[in-house]
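Only one protein chain is missing from this complex, and each of the others stays in its spot.
Chain naming follows the written order as A, B and C, and within any one chain the residues start at number 1.
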Amino acid sequence: MNITLEQAQAAIKAAQQKAGEIDVPMNIAIVDSGANLKAFARMDGAWLGSVDIAIKKAETARYFDMDTGEIGKISQPGESLYGIEHSNGGLITFPGGVPIKSADGEIIGAIGVSGGQVEQDHEVATFGMNAVK
Amino acid sequence: MNITLEQAQAAIKAAQQKAGEIDVPMNIAIVDSGANLKAFARMDGAWLGSVDIAIKKAETARYFDMDTGEIGKISQPGESLYGIEHSNGGLITFPGGVPIKSADGEIIGAIGVSGGQVEQDHEVATFGMNAVK
Amino acid sequence: MNITLEQAQAAIKAAQQKAGEIDVPMNIAIVDSGANLKAFARMDGAWLGSVDIAIKKAETARYFDMDTGEIGKISQPGESLYGIEHSNGGLITFPGGVPIKSADGEIIGAIGVSGGQVEQDHEVATFGMNAVK
Partner (left out) sequence: MNITLEQAQAAIKAAQQKAGEIDVPMNIAIVDSGANLKAFARMDGAWLGSVDIAIKKAETARYFDMDTGEIGKISQPGESLYGIEHSNGGLITFPGGVPIKSADGEIIGAIGVSGGQVEQDHEVATFGMNAVK
């Protein structure tokens, strides 16, 4: 199963709304179950450098089927996956990437958000993810 | 001046609608005046390989402020810009990329569409471009 | 739907057998419906440079849901998709890449073969594709 464009655009719309509420312009990317880009939006005033980061966060979350922040914890110096960010053309391993599941629990894609503090990015990504029905 | 996300999403919405009318699922990308990705949508069933092509068409149209098909004409073997597609990490020089202008004629971004015949891509891109007010 | 490893390995086994019959060592790559590598084999004596070509042929066939040779025809100088090979990090647009369909006609992946004349590559790829049930 794969995320539809309607679902992806619903996630982006929700994420934009949440980003507006906390007043932080964000880049928001959605990939499908094959980790291929499905939808994207850069809010007015959001960092240009976060285009790539938002996309990489979404890819990373789908590559390993977990929140990007979790990968960050286990890839610190001395930890088991130290250096993993050198794979796949560059991963982003701090918070803001979250897998998206279907109603029956299958992973159908992922959302990546970048533009604020990483906690804000994660909050907005989670809000967007929850908008997918 | 720069395209806003509202304008970019209006262009994508219009392009999706036109693509639906001609029954060809499309990838649609919008870049801003800095040639940086602003918004993107891949319609369900659209070619995976057209994600990159749609983005490169939008970039190419803004890089040179002309329709991508025009660049294609002057970059054929023997023509003056032969080989230009090797620049900028890869250009796409066939139709489907169109600059977007503001009401007063300033270029504020570009749209790139990929997924059908190049004439269809150009038609959908033009329709999306015209939706920007 | 997505190709399984069992199906992918059956395709490779069949392709290896056909390549052995025509006595041309081949590189054989299988990607899934998301164009991600699923299985690969390089026969003893096959060209090293064909590792990447076989993989790119499989990706290209899935990117556009058609035989790579078909893309080659419409991307010659003067044709509508001239220069398309500059997209997606490099396409291969000569024969040897073939989509793989499920029993009900859905594309579930693709096979790419490289190592011989392009007609031989296409023959071996088609034989491998037909081994998927």
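Everything that follows uses one rule, which is that contacts are C-beta pairs under 8 Å (C-beta built on N, C-alpha and C of every residue); 3 or more make two chains touch, one makes a residue touch a chain.
Because the structure is predicted, anything quoted here is derived from the model rather than measured.
J.: Just to confirm, in the complete assembly, which displayed chains does the hidden chain contact?
T.: Counting the whole assembly, the omitted chain is in touch with A, C.
J.: Which listed residue (A:27, A:60 or A:120) would be found touching the missing chain in the intact complex?
T.: If we include the chain that is not displayed, A:60 is the one touching it.
J.: Of the listed residues C:41, C:74 or C:107, which contacts the missing chain in the full complex?
T.: Residue touching the chain left out of view: C:41.
J.: Using the document's definition of touch, tell me which of A:14, A:29, A:43 or A:84 contacts the absent chain.
T.: With A:14, A:29, A:43 or A:84 as choices, the missing chain is touched by A:84.
J.: Residue by residue, what part of subunit A touches the chain that was omitted?
T.: Missing-chain contacts on subunit A: residues 34-35, 59-60, 62-65, 77-78, 80-84, 86-89, 91.
J.: Going by the touch rule given at the top, which residues of subunit C touch the chain that is not shown?
T.: The list for subunit C reads 4-5, 8-9, 16, 32, 34, 36-44, 48, 51.
Methods note: only the chains that are shown with their structure count from here on.
J.: What is the distance, in whole Å, between the centres of subunit B and subunit C, each centre taken as the mean of its C-alpha atoms?
T.: Measuring from centre to centre gives 29 Å for this pair.
J.: Which residues of subunit A are in contact with two or more other chains?
T.: In subunit A, the residues touching two or more other chains are 32, 34, 36.
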